[in-house]
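A short write-up of the structure that comes next.
Excluded from the complex is one protein chain; the other protein chains are retained at their positions.
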Amino acid sequence: MTAAHTEDLFRYALRLGDDSLILGQRLGEWCARSPEMELDIALMNTSLDLFGRARTFLTYAGEVEGKGRDEDALAFLRDVGGFSNALLVEQPNGDYACTIARQFLFDAFDVAFMAALTRSSDATLAAVAAKAVKESTYHLRFSRDWLVRLGDGTAESHDRMQAGLEEMWPFLHELFEMDAAEQRLVAAGVAVDREALRAGVEARIDEALTEATLTRPVDGWQPVGGRRGDHSEHLGFLLAEMQWMQRAYPGSQW
Amino acid sequence: MTAAHTEDLFRYALRLGDDSLILGQRLGEWCARSPEMELDIALMNTSLDLFGRARTFLTYAGEVEGKGRDEDALAFLRDVGGFSNALLVEQPNGDYACTIARQFLFDAFDVAFMAALTRSSDATLAAVAAKAVKESTYHLRFSRDWLVRLGDGTAESHDRMQAGLEEMWPFLHELFEMDAAEQRLVAAGVAVDREALRAGVEARIDEALTEATLTRPVDGWQPVGGRRGDHSEHLGFLLAEMQWMQRAYPGSQW
Amino acid sequence: MSQTVADTAETPVSLDRRFQDWIDAERKIEPRDWMPEAYRRTLIRQISQHAHSEIIGMQPEGNWITRAPSLRRKVALIAKVQDEAGHGLYLYSAAETLGASRDDMVADLLSGKAKYSSIFNYPTPSWADIGAIGWLVDGAAICNQVPLCRTSYGPYARAMVRVCKEESFHQRQGYEIMMALAQGTPEQKQMAQEALNRWWIPSLLMFGPPDDQSPNSAQSMKWKIKRHSNDDLRQRFVDMTVPQAEFLGLTLPDPDLKWNEERGHYDFGALPWDEFQAVLKGHGPCNRQRMAFRNKTFADGAWVREAASAYAEKQKARQAAAVKAA
Partner (left out) sequence: MSQTVADTAETPVSLDRRFQDWIDAERKIEPRDWMPEAYRRTLIRQISQHAHSEIIGMQPEGNWITRAPSLRRKVALIAKVQDEAGHGLYLYSAAETLGASRDDMVADLLSGKAKYSSIFNYPTPSWADIGAIGWLVDGAAICNQVPLCRTSYGPYARAMVRVCKEESFHQRQGYEIMMALAQGTPEQKQMAQEALNRWWIPSLLMFGPPDDQSPNSAQSMKWKIKRHSNDDLRQRFVDMTVPQAEFLGLTLPDPDLKWNEERGHYDFGALPWDEFQAVLKGHGPCNRQRMAFRNKTFADGAWVREAASAYAEKQKARQAAAVKAA
């Protein structure tokens, strides 16, 4: 591996890890707060799957980087600008409809992404993906079911679901974004060609929106920047809470 | 000064500083979030006064302690168990009525407390109190006015104000609590005899509640523990946010 | 026991006697069996309280999910809290086999009519509290619950088998958290000691009032809903825990704690039963917070539950229409 390739691969594993980590953290905030006990269990389940992936991706990123950073160093000792997650996953939970909208858009993309990543020439990435694709299929079933249930439920739930969708929609775009590093990895057979997933993902989304009697939001504002560390004001508060112990008691074993 | 007296005085200055610091921080959370621009200004004003006192008290505590801790070391580098603020001030803001209830109970006590502290034999404490008593008189005017306005406003505001009052009422009790260290300082003419303030404070509260058409809550649960570091689950989250920068970038000058 | 012991045509007295004989023979009562109303009521109360405790217990532990100090600990904690939600669900189901409805049980929890374990009215201000809860609270729960795996009511006994298995795992995890702290930096060790100081007495109070002040115990023992007295279980817990604390190098906060060679047990100091009563009456550090949180969560989720019902109704109507059309 050339040094440039190593750097690209490090960044790639890191951003996959960051997406899982931050979304897992957001879902963890729902603990004991959801509308039904069964939903607490389901949301924690998705959160667990995402943290599981985060650990593998971050551990791998640390190994590729070769500077001795483990999963915890990467999760707990970077500041906002060092995180490369997509903006979607750091958006606040809002109400349950908002969380479902965020999760549905993520899952709809993620199922396709993980399926493609199983064909990566990188054995570690392919192995994580093989496990993740099954999990994500289940996550999508859950979030899609609720999208439909809320969209086609009561007038209030319909309005909330539409509002949640409008709120999260602009952030879908960034999931398809690829920088030069990713494009080099696509060429090398390591990374997924995100753009190639677009038609399939959008079809899956449209079909669910129709069933949910929801209106597809108009494409307009399409923020990017998460991959290069340009984040919303929300991420800092998430990190302050998430990293508190590691920061307050540096160098401790837990 | 004997070592025991020094220790008592350190703890006393620290708890006065902690009360101001934590309540100032809670009020700071209202920034740009209050129901009127004028209220933003007023709440920030109270917050500023409280932080001003916190700085003087904590600086003094650090000097008395003599271990080189300055106001920032004390504010930003203690964990939950090291804080000695009363439980009242760490309670979450809730809605505006809840914040007013917390503030009114604090101010009603604080005006009497600061007036008494001006007579402290400790010149530093007496000097802070001399300034604080004027500020607190103004704070009380503000919080009392709003207690009355909300209590005697609409049916909704009355219910919210009563609910806020019920929420905060149990925590009033701890403000009158004195441990052995404080009692020694009272005997030495340094500290305020909190118990002696009770009748006056309660009369002031009752009179305001009557004007506000509110019902005095029934005395029941009267939690204590803040002075010895036994805090609610809320304080840890407040500290995680407040101390983030100092923890993440230790030893830096700002 | 199906039709074996009880036929509703029998006289109440003979029913009662045959029911007790069946229990004395260590056989299980199943949902469709006849049972005395008092047995049914006692079980519903006990099982639903246990379910409520699992649900409320998610709060003090859930409090640290977003702040757990490593990813490994975070994942373990989420899984644990998830298990608790699961336990709550099995237990509500077990109570439903006795004719109670989950909605009613939840309503009783929310209104304050039903109780939950007082232990969850203590706060978790530090990460070490998560270790202490796992070690001590789950430890005490296991002492209480292992005998319940043989309780006379079948569905409850079977639920407890699963619950106990998972709680043993949680207890080991909690002890492991304490171990890491006790072997860590001086600050970590202090954190562990302070948590132990907070949780030791409340854990002992979990076993309930002393035997001579526990009026319902005799009947429950007779029905084999309960199999050991409060004081016996408490003693068992103390005897089990003292060496564990010693191994951690932590000090149990009780100057009167010492081995009694004669009894073959540890003696321990008098317990603060006034605190126990106060917490039971709602004056623990977090009673109000726990109830307010649960009520707010329930109220905030109303529109979601309504939407789910409305959707289910629509689906049913659509299916009916489709059947009709076909």
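We call the chains A, B and C, going by the order they appear; numbering starts again at 1 in every chain.
In this text, contacts are C-beta pairs under 8 Å (C-beta built on N, C-alpha and C of every residue); 3 or more make two chains touch, one makes a residue touch a chain.
Since we're looking at a predicted model, the values are computed, not measured.
Peer 1: Need the list of shown chains touched by the one chain that isn't shown.
Peer 2: Across all of the complex, the chain we cannot see touches A, B.
Peer 1: Out of B:Q25, B:S84, B:Q103 or B:Q162, which residue would touch the omitted chain in the full complex?
Peer 2: Only one listed residue reaches the unshown chain, and that is B:Q25.
Peer 1: Who touches the missing chain here, B:A54, B:L87, B:L165 or B:L235?
Peer 2: B:A54
Peer 1: Of the residues B:Y60, B:Y96, B:F142 or B:F171, I need the one that contacts the missing chain.
Peer 2: Once the missing chain is taken into account, the touching residue is B:Y96.
Peer 1: Go through chain A and note every residue touching the omitted chain.
Peer 2: Contact residues on chain A toward the absent chain are 79-81, 170, 220-221, 223, 225, 230-233, 235-236, 240.
Peer 1: Can you list where chain B touches the absent chain?
Peer 2: Listed in rising order, the touching residues are 21, 25, 28-29, 31-41, 44-45, 47-48, 51-52, 54-55, 58, 71-72, 75-76, 95-96, 148-150, 152-154, 156-157, 160, 241-242, 244-246, 249, 251-254.
Definition applied: only the chains that are shown with their structure count from here on.
Peer 1: From the mean C-alpha coordinate of chain A to that of chain B, what's the distance rounded to whole Å?
Peer 2: Once rounded, the distance between the two centres reads 42 Å.
Peer 1: Taking each chain's centre as its mean C-alpha position, how far apart are chain A and chain C in Å?
Peer 2: The separation of the two C-alpha centroids amounts to 35 Å.
Peer 1: Hey, what residues on chain B touch two or more of the other chains?
Peer 2: Correct list: 79, 236, 240.
Peer 1: Going by the contact rule already set, what residues in chain C reach two or more other chains?
Peer 2: In chain C, 67 touch at least two other chains.
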